[in-house]
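With one protein chain withheld, the remaining protein chains of the complex are depicted in position.
Order as written gives the chain letters A, B, C, D, E, F and G; numbering starts at 1 within each chain.
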Amino acid sequence: MAVVFDKTKGLTDKPFHYCPGCTHGIIHRLVAEVLEELDLVDNAIGVAPVGCAVFCYDYFNCDMHEAAHGRAPAVASGVKRVHPDKTVFTYQGDGDLASIGAAEIIHSAMRGEKFTTIFVNNAIYGMTGGQMAPTTLVGQKATTAPLGRDENHAGMPLRVSEMLATIPKAVFVERVSVHDVKHINQAKKAIKKAFQTQMEGKGFSIVEVLSTCPTNWGKTPVESLKWLQENMMPYFPLGNFRTPEEEK
Amino acid sequence: MAVVFDKTKGLTDKPFHYCPGCTHGIIHRLVAEVLEELDLVDNAIGVAPVGCAVFCYDYFNCDMHEAAHGRAPAVASGVKRVHPDKTVFTYQGDGDLASIGAAEIIHSAMRGEKFTTIFVNNAIYGMTGGQMAPTTLVGQKATTAPLGRDENHAGMPLRVSEMLATIPKAVFVERVSVHDVKHINQAKKAIKKAFQTQMEGKGFSIVEVLSTCPTNWGKTPVESLKWLQENMMPYFPLGNFRTPEEEK
Amino acid sequence: MAGRVIFDENKCKGCELCTTVCPVKIVVMDKERINVKGYHPATVKEMDKCTACSSCAKICPDVVIKVERL
Amino acid sequence: MAGRVIFDENKCKGCELCTTVCPVKIVVMDKERINVKGYHPATVKEMDKCTACSSCAKICPDVVIKVERL
Amino acid sequence: MTHEIIMAGFGGQGVMAMGKILAEAALKEGKNVSWLPSYGPEMRGGTANCNVIVSDEPVGAPVVSEATAALILNRPSLDKFEGDVIPGGVLIINSSLIDQKASRDDIKVYYVPANDIANELGNGRIANMVMLGAYLEASGAAKQDTIMEIITEIFSGKKASVIPVNKEALVRGAACIK
Amino acid sequence: MTHEIIMAGFGGQGVMAMGKILAEAALKEGKNVSWLPSYGPEMRGGTANCNVIVSDEPVGAPVVSEATAALILNRPSLDKFEGDVIPGGVLIINSSLIDQKASRDDIKVYYVPANDIANELGNGRIANMVMLGAYLEASGAAKQDTIMEIITEIFSGKKASVIPVNKEALVRGAACIK
Amino acid sequence: MAKELWKGNEAIAEAAIKAGCRYFFGYPITPQNEIPEYMSLRLPQEGGVFLQAESEVAAINMVYGGAGSGARVMTSSSSPGISLKAEGISYIAGAELPCVIVNIVRGGPGLGGIQPAQSDYYQATKGGGHGDYRLIVIAPSSVQEAVDLTQEAFDMADQYRIPVMIMGDGMIGQMMEPVEFKPVAKRVLPEKTWATTGTGGKRKPNVINSLFIDPQECENHNIKLFKKYDEITANETRVENYNVEGAEIVFVAYGTTARIVKNAINTLAKEGIKAGMIRPITLWPFPTAAVEAAADQASVKAFLTVEMSMGQMIDDVKIAANGKKPVHFYGRTGGMIPTPAAIVEHAKKVLGGAK
Partner (left out) sequence: MAKELWKGNEAIAEAAIKAGCRYFFGYPITPQNEIPEYMSLRLPQEGGVFLQAESEVAAINMVYGGAGSGARVMTSSSSPGISLKAEGISYIAGAELPCVIVNIVRGGPGLGGIQPAQSDYYQATKGGGHGDYRLIVIAPSSVQEAVDLTQEAFDMADQYRIPVMIMGDGMIGQMMEPVEFKPVAKRVLPEKTWATTGTGGKRKPNVINSLFIDPQECENHNIKLFKKYDEITANETRVENYNVEGAEIVFVAYGTTARIVKNAINTLAKEGIKAGMIRPITLWPFPTAAVEAAADQASVKAFLTVEMSMGQMIDDVKIAANGKKPVHFYGRTGGMIPTPAAIVEHAKKVLGGAK
């Protein structure tokens, strides 16, 4: 008898507080598994966002900081500059990273800060109850876009990976999804690559993960996976935008 | 006898406070001339930055706001939403726009705010005495990069136009220079096009203007024009990145 | 390749994601029971069909499922 | 196409940019004089050569120069 | 007379709505009222509770720390709020989901199988109305008729079909108080 | 004895450096000193000025509002600072660039053609040292020798060749005071 | 109009609309989200604009732009978000722009918690931002009062060209109470001739600005601001005195806390202890005179300041009491809410000790 799947030691025993079916949990697990597989758990310092993942400092089994909303990249820059030999990562939502924290992520990328960002794009502000995010799709309803996002009023969703890919020192940029097992496997690969890029000292690395928010999308968890695939993926195409290999 | 060149009515009579040979003055004049030629002076509301151009509220002959450092795009958004029929513009330096105000410019672009930004990139913090800007070139000395910008420490310069061009509602994006008369003429054309784009309600428009800072570059004004051409232009290539025509 | 899955039942939130990915469709919701959290937990009815593919475990957001190969 | 340029001399900051763009090279710095700002102002020595091309005016950062066509 | 009520349960059990309906009805009857929800991340799938005050006097603090009644729809809430009821106060327990008994003997305790009754009535989501019906009967904080007026306003139009079953829920709840 | 000095001119005339050299020299002579620059956007191409205090007592306020002396290198500074000199104080005017005369008669005024002397000495940038030489002579705030020690420290190494001309500038400036 | 049940946040938003507010710039944060959410639905219906900003920093600067353009503009946030607005608020005060800022306070410091608190009193009244400036700070203690004062806040802002802050704790924002929307007393308001509306070729350019590079001008500007502040202090100080006459102990409390204190006062009365309360309605200008008068009152043995903080308003109470009577403190913080019983107990202790 062999255990083929068990909870990674990269996670603590604390149960997640997320809503039923919220894919934040999957993404947590992938990050933690990668840390374990690369033998980085004891060496890692993570930075939690303000957003539904705020309590992730209780879940990742490593040293953690709880950063102010949007400022995780600045906090991570401070941490990494003090501990250049440690593995540093931020875990951030789309409100956190793409809205209030847009300057911080861009400048961390510009400076080529050697940390890894896990960017959870669920096209909504989860924690505060479903307000419009910069990534909310045109027509998608939100509590602050009650008739759906109107592109003439609020513009079109920000494609963060494409934007960051214009920055030379953002050496690893990939968008993945977790809406089915195949994509979950691919997501894990990207996350692993991102951490490896960091450890090789090559520059800034980020993985954008398309994620669900059943609660604020007003859908069941299963419907949400489908909605992600059918609505988010066309606008936020999956793929690798930057990889260190191309630098050579 | 015909007057072929005279001070535009888009400018007040107040002499500029800029250092000798600083091309901020040229850029001011171009903006003011465009306003006059498009008959927009009486209709315009400008937003001054914090930077050497802080006093431009005294120079442009129209209603003006003095914004907090980096926040001109937010101020302009507020102004334009209240006065959608007026011509609104921001005038910002590279510290102002690309560093502290990165989130504001990106989000104004994302929302497709219908104002025009004149972005003066002189690769330095002028007003505060020559500190490193996000646009400072690798190897270029600055008072906070005394040995020259080190790309392994501070990353590589941010190419703002290229970055903004990834945003759908940034419908007009062009980079120009004012280091000689030919380029000055081209710069004026781009500025005019940007204001026309605004007035046609098409979305956000920005003109990035490469500019000199003889004082903090430690060069004569004439040397500065040459340095701009030889050092800035290769890294910041001139050209149009987005134009509303391509939308159709 | 027979397998076995073990549910840490009280952590289950009844989201049903695991039920959609099982290649042999043996993961179902137990509508009879309610766990301490107040949810109907997921369960496996015909364990002998399990291939230990781990799909259910991989998609479970709450790390409820452990998979063994027998 | 004869032209004439008029300098609003006390606004001149002596930056010399205008001297670099004149196609007929008639714009020079007046090293003899100092204006109220404390700078040697730019001036034109052989006005009759001026083509009214406006180049000097266009590059002047301080809007010192007015150009007329005669 | 002042009624200070705590209502608590899982998110999704209609605790907040139940409180609002009571407050609306009491207002209609000319009382002073306040309704104060708990809020926070625990609202999503976790527990939810609200405080309602119904009084002849102007309402002082909107927070209920000494409750004249508590309506408890799930187990964790029983542990949390049982102690807040004043001696002689009313505690109504949703016995469909809570097998535990109250530990106090200085208060009036009623066990109402609210979910079972709601299921019997063919609408699992009106367990809250069963609880409310029981509470009205036990306290007289508002009249059943006024509650029905409010419900009728809320479900005007397309949803009007659910009005009768709400009425039944109130009645069945009231019947549990004896 | 307390010397409170204002030094003012265009940016680039070496006003700040002149002040620092005096302060350094006085410190070397065991005095209490402070040096306070004006700062701001006007520094770039505009006017520049600094306050130096040299005293046997601990220095109180570093701001000079009642100057024992003013060293004025350009015209706008004359207008700005003439009034700040105390009666009996010293006003030294760079007559090379300022054709205006002082308007007060309750102070000692010296006209020093600092730029002309500097140009004569073949180094237009040492007009400040000419002014300083004059001031030292007029006030005794520090010894010429100590100033030269400081200058020698500053221009050690490659730039040592400019030391003698600085000395000459001080001497020529001193000669203007009679 | 009959009274209707309104949630505090939504009532504040509707009151703003009734007061002519047509522009709202904000960023989500608990426990005030109902304000932007309500505005996002209602403002377009009124021909106005709701714009979700990318951050609180952007939001307050949008307010600067909108207010400088002559419109009635509002923003709202909660504690950490208000901190981010500090620079912008200082700019708005410096440029003398009228606007209304809502702070639905939660526990701090840092991320703190999301439950009700009053620990932003210092920040609101002493300047979260840099420099010498003031806001009018209004602290309603019921949803009805929040509605009335929000409407008036826009008039105050316009009359004095000053930012007005409505400060409530999480309870004020979240609770529902009966509300009637009443028209506010008309004020004679100055025309906004200073606003940027485009010159239309008919006037000199208007400039919205807080920069005075010449220090003498900067000082003059400050002195001008403070003349205005004196005028506001004279005209707009609001306070409720409750049972102060003959009271042995005078509570000072504001907002929801004042309601809890009222319960305590009633309990004390039943026990034969005469207690009263001074309830500042404007936190700035602070009702110094009311406290002074109570301090001079023979019956009064002591003040007891009750706050949902570690003690902030107590400074202003002490300054006003000026040593005439002792000033005590009872507080809960971090989202904890004082109970009437605990207040009663503390008051008795004070009176025991004050003898």
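Definition applied: a contact is a pair of C-beta atoms (placed from the backbone, for glycine too) under 8 Å apart; a residue touches a chain by one contact, two chains touch by 3 or more.
Bear in mind that the values here come from a model prediction, so they are computed numbers and not experimental data.
When you scan G:113, G:140 or G:198 for touch with the missing chain, the hit is G:113. Within the set G:17, G:35, G:67 or G:82, the residue that contacts the chain not displayed is G:82.
If you put the missing chain back, the residues of chain A touching it would be 12, 41-45, 47, 54, 57-58, 60-68, 71, 74-83, 86-87, 103-104, 106-107, 111. Touching residues on chain G toward the chain that is not drawn are 57, 79-80, 82-84, 86-87, 90-95, 105, 107-115, 117, 119-120, 122-123, 126-133, 209-223, 225-226, 309-310, 312, 315, 318-319, 321-324, 332-336.
The set of chain F residues touching the chain not shown comprises 20, 23-24, 27, 32-37, 39-41, 59-63, 65-66.
Throughout what follows, only the chains that are shown with their structure count from here on.
Looking at contact counts per chain pair, the maximum sits at B-G.
Chain centres here are Cα means. That of chain D falls 60 Å from that of chain G. Chain C and chain G have CA centres that are 53 Å apart.
Taking each chain's centre as the mean of its C-alpha atoms, chain A lies 41 Å from chain E. Among the residues of chain E, those in touch with two or more other chains are 41, 45.
Contact of a single residue of chain A with at least two other chains is seen at positions 19-20, 99-100, 102, 127, 134, 153-154.
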